[in-house]
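Omission of a single protein chain aside, the complex is shown with its protein chains in their original locations.
Let's turn to chain A:
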Amino acid sequence: MNQREMLNSIRVYQFCAVELNLFLDNFPEDKNAKEDYNKVSCKLTELISAYEKNFGPLTNFGSAYVENPKAWVNTPWPWENCSREEE
């Protein structure tokens, strides 16, 4: 997977995690949702740490799995269009 594909698959799992998190705020005992949330979180951890090893941190303030201050400032910011990289 290239950088863009990896970011997209992270985004998919991040979205599932957000959605399950909000549901579990109201129904913290829901067994199915808890199971899904655990699965999604594990997969997300795996994807993010693989991404960060290759391309740099996705988050800051010491919470990235792999720290790389230079990549933090130099990789494109989310509002910068990725289509330019493809050209």
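The rule we apply is simple: a contact is a pair of C-beta atoms (placed from the backbone, for glycine too) under 8 Å apart; a residue touches a chain by one contact, two chains touch by 3 or more; residues count from 1.
Going forward, contacts and distances are computed from a predicted model.
Peer 1: So which of "ABC transporter, permease", "Rubrerythrin family protein", "NADH-quinone oxidoreductase subunit H" or "DNA processing protein" is the UniProt name of the chain that got left out?
Peer 2: Record says "Rubrerythrin family protein".
Peer 1: May I ask you to list the residues on chain A that touch the chain which is not drawn?
Peer 2: 7-8, 10-11, 14-15, 18-19, 21-23, 25-28, 57-61, 63, 72, 75, 77-79, 81-84
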